[in-house]
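Heads up, the thing below is written out as structure tokens.
Of the protein chains in this complex, all but one are displayed in their positions.
First chain written, first letter: the chains are A and B, and each begins at residue 1.
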Amino acid sequence: MSAAAQPPLGVSGATRRRGLPWRRRHPIAHMAIVRLALGVVTLFAVSVLIFLATQALPGNAAYAVLGHSATPQRLHALEAQLHLNESLVAQYGHWIGGVLRGDFGTSLANGESVSALIGPRIVNSAVLVFLAGIIGSLLATAMGLIAAARRDGWFDHVSSVGALTVTAMPEFVVGIAVVIIFAINVFHLFPAVSVIPPGTSPLSNVSLLVLPVLTLSVVIAPYIFRMMRAAMIEALESDYVEMAELKGLSRRRILLVHALPNALPPVIQVIGLNLLYLAGGIVVVEYIFNYPGLGAALVAAVSDRDIPTIQFLVLMLAAFYVAVNIVTDMLALWASPRRRAAR
Amino acid sequence: MTIDRARAEDHARTLAGDGSASPLLAVDSLRVVLAGSATDVVDEVSFTLDAGEVLGLVGESGSGKTTVALALMGYARRGLAIDGGTVTLDGVNVLGLDQAALRRLRGSTVAYVAQDPTSALNPALKVRTQLREVLAAHRPDLSDEQVDARIAELLAEVRLDGVAAALDSFPHQLSGGQQQRVMLAIAFACRPRLIVLDEPTTGLDVTTQRHVLDSIRGLCRIYHVAAVYVSHDLAVIADIADRIGVMYAGRLVELGPTERAFRAPGHPYTRGLLRAIPDPARAHVLEGLEGQPPRPGSRPEGCSFAARCEFAIAECRIGSPPIAALADGGHWARCRRAAEVAQLPPLGELPLRERAAGAADQALLTVENLSAQYGERQVLAGVSFSVAPRRCLAIVGESGAGKTTLARCIVGLHAQWQGSMTFDGAALRGDRRGRDRATIRALQYVFQNPYTSLNPRKTVGQLVEQPLRQLFKLPASERQARVVGALRDAALSEAYLPRYPDQLSGGERQRVAIARSLVVEPKLLVCDEVTSALDVSVQAAIVELLHRLKLERELTIVLITHNLALVRSLADDVVILRDGEVIEQGPEVLDHPRAPYTHQLLSDVPSLSLA
Partner (left out) sequence: MSSRREWLVILGRAARSPRGAVGLVLSGLVVALAIVGPFVAPYSPTQTVTATFATPSGAFPLGSDVLGRDVLSRTLAGGWELLAVAAAATILGVSLGVILGISAAYLGRYTDGLIMRIVDIFLAFPQLVFALLLVSVVGPKIWLIIVAVGISHAPQVARVLRSVALEVCERDFVKAVELMDTPAPKVMFGEVLPNLLSVVMVELGLRFTYSILIIAGMSFLGFGIQPPAANWGLMIQENRIGLVVNPWAVIAPTALIAILTIGLNTFTDAVARASLGVDRPADEVAATAGIALETSA
């Protein structure tokens, strides 16, 4: 297998169409399909879990919801509405059947359709997550690159310590700090709450977005920074970068063409994970800023024990998780030719 | 070789014209230290090199040979710093150049070929990119078409032109040999004056190694390029180098023409190395070197080798030994007794190996028609052989031949096989979990890598005792006695009992692993490439240990290896394996090979014949 007479290797998808199975030729598409299928299965499993958590726990759910205002008639009515008299499996069947039809039930808090209530908030939260995700990732990646390129310099030390500090702080601490600094006590640059009038797009009044986005960006930036820095350093210390130095290539080329592409895959993974983290992070941040999004809705729903709303929101979040996971993995696979074009 | 002869000859003529009155490369008192300290890693290294000449730099791990090689390009790895001396290339002192000048030098005037092409080639960039960039960086005058033409030429020179789409591939899509040839192409791209090669054939199969060595030699000759070839493999050096320099503990201890240095070495260390390596043509007893080279920072007064040297006298330990010129010019050694040492024939009184008695006894292990798979991939097909008791059977093959799979099947670590195996009269089950204790005890296995086969969290005593606790019911005192006995058989004293593996050297660790197998008193020991991860001088000691155990403990050994010279030295019977099939077998295979593959293997092996 090593004599020069051996048939040539060197596979490039385009030149070896015959003989190679479809999945080898389009590894990314193949992976997306498999993961989508798995994702759907996962979501079903998640829905079961949500259902069990909310309706199978000790204590009569209806009583828990109504609390002290539980008169026998209202109890009966609620139980009928929630199908609590039927078996667990039947209850699940009712619920999942509705979900698949797009009917997520009625909110127990104010009697309206859950999907109508929550719909616009999805957009608000999405804007927040993606703005914070993009700004935070870009800034952190750039900072990580510089810190690794000028390792042990002042920039590196300052940003590393900064990252370590911020990583530890809970997002509500960051949020409060941001409010204290920029809104109330130190400067008075931005409003302390971001109440967006219903029906308007969040982008129409940018100053309302600044503080929440800033908070979320600050929360995720350190993780991305540290991973970028570490991955770049590993690349810069690798044998192939040493080889590039010994070939006499310029420092810039080594940094951007040799090291960076190899550092990206783990960074993409971390960015993905942090986007997921944001899905939970918005809960607290929206609450602090009174921002009308999914997170604030969840908090309110939990306070009110509004079970259908809770179920809907958590399911939405889980779907978001699965989707981001798939996209992240696809991106990571695209960024690492080694795993893509295995021989 | 499909090199454009006319153009090459022109090129050679222009270079040869300078008469070589002064050498191309002159290294003087090169010194490299640990960054930020005065502790030297390499010191007093001086040598010269002419255009077209190949200097082999020989040494074991830690000798500093790679450090010297990199310093020739003005490069020091992280944690090291070049502290003194000059490296004059074509009249210019490389060590005095600034960063910009060094960048221009590297890749164009001086090129480097790394040891491991898998890690030296960027996995994220295509081969074409990695070839182009060196031309783009140093020959901006070339147009794109000229660059492409040059690349096509290079591929032909290194015999990669037959590989379809090599340029469009990523490195991991090529084989090890192909990757190394890409490295050679990159190195020769700008027609350097000096090439530094760092063990470029390590890890390659014998046949591929042969091809790569031939390529290197050819390219150097034709383009009149000087080369420094770093290696620990004396046989390969003998094959390719015109002169050799031997490094020990950061110093050059001997320098001279290859033939002469090997026939009449002046330094005891060189002599020791020669006596430690097996010869594929002649089975002699090996003599290892006890001890280890001193680390940087703990180098003693006087000669660094004195502690391990059989020729050492009192003066050797005081003051460093002077350079002694040896009878024939151009050959010197750093030793007070160099002249005497050079007079002794290097393999002197090393006796020939005694062959074990005939194989008439009932076979201890019989393998019949064994076929094995990994998932869907067929690894072994129809393998049959038998192992006679108290003899050593060597299973020889290139990487991928299936040797390790075979070893794992025998010992029960791999269960996906068909066929039959009989051990000590009883059938062997595929999975070790189905085997009874007596079989497990009698059939033991020593792993290749002593750095991973011992649990770093346990002491030597615990490690060697573990199989006793698992497989026997013995009182503690009895266990202790056996542990001490096993260690002694492996030439380790009781002082080793409380030590942890990371306090031991590679050779010591391997001995602990062997002791661990011996402690249960096995009948058959399967040794899987047990010397591959060790330094040359240490290998010999392990080989001799195994030989002694075979005789004293009446142990039967199955030796898995790719090293033909080792087989010659240790084995009584040989099985040649290729792509999962037995090519030929028997006690006379190396002396009287019949299959063409065996012939090929034997002729491709670089050898250092001193007999």
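Convention: a residue touches a chain if its C-beta (ideal position, glycine included) is under 8 Å from a C-beta of that chain, and two chains touch if they have at least 3 such contacts.
Quick caveat, the model's predicted, so the values are computed rather than measured.
> Which displayed chains does the hidden chain touch?
Per the touch rule above, the missing chain touches A, B.
> For the chain left off this view, which of A:Tyr92, A:Phe190, A:Tyr223 or A:Tyr291 is in contact with it?
Once the missing chain is taken into account, the touching residue is A:Tyr223.
> Among B:Leu135, B:Leu454, B:Cys527 or B:Ile542, which one is in touch with the chain left out?
Missing-chain contact among the listed residues: B:Leu454.
> Identify the residue among B:Pro467, B:Gly506, B:Gly580 or B:Pro593 that touches the chain left out of the display.
Answer from the full complex: B:Pro467 touches the omitted chain.
> Sort through B:Phe47, B:Tyr112, B:Phe188 or B:Tyr445 and give me the one touching the missing partner chain.
Within the whole complex, the residue contacting the unshown chain is B:Tyr445.
> Decide which residue listed in A:Ile122, A:Leu273 or A:Val327 touches the omitted chain of the complex.
A:Leu273
> To test your reading of the contact rule: which positions on chain B touch the chain that is missing from view?
Touch with the absent chain occurs at residues 411-413, 432-433, 437, 440, 444-445, 447-449, 452-457, 466-467, 470-471, 500, 502-503, 513, 516.
> Touching the missing chain, which residues of chain A?
Touching the chain left out of view, chain A contributes residues 42-43, 45-46, 49-50, 53-55, 57-59, 61, 64, 164-165, 167-173, 176-177, 179-180, 184-185, 223-224, 226-227, 229-231, 233-234, 236-237, 266, 269-270, 273-274, 276-281, 283-284, 287-288, 298-299, 301-303, 305, 307, 310, 314, 317-318, 321-322.
Operating definition for what follows: only the chains that are shown with their structure count from here on.
> Report, in whole Å, the distance between the mean C-alpha point of chain A and the mean C-alpha point of chain B.
50
> Sort out for me which residues of chain A touch chain B in the complex.
These residues of chain A touch chain B: 1-4, 6, 8-12, 15, 237-240, 242-250, 253, 257-258, 261-262, 336-338, 341-343.
> For chain B, which residues are in contact with chain A within the complex?
Of all residues in chain B, those touching chain A are 70, 73, 75, 77-78, 102-108, 111-112, 114, 116, 119-125, 129, 133-134, 137-138, 159, 162-166, 168-170, 172-178, 186, 204-205, 207-208, 211, 398, 400, 579.
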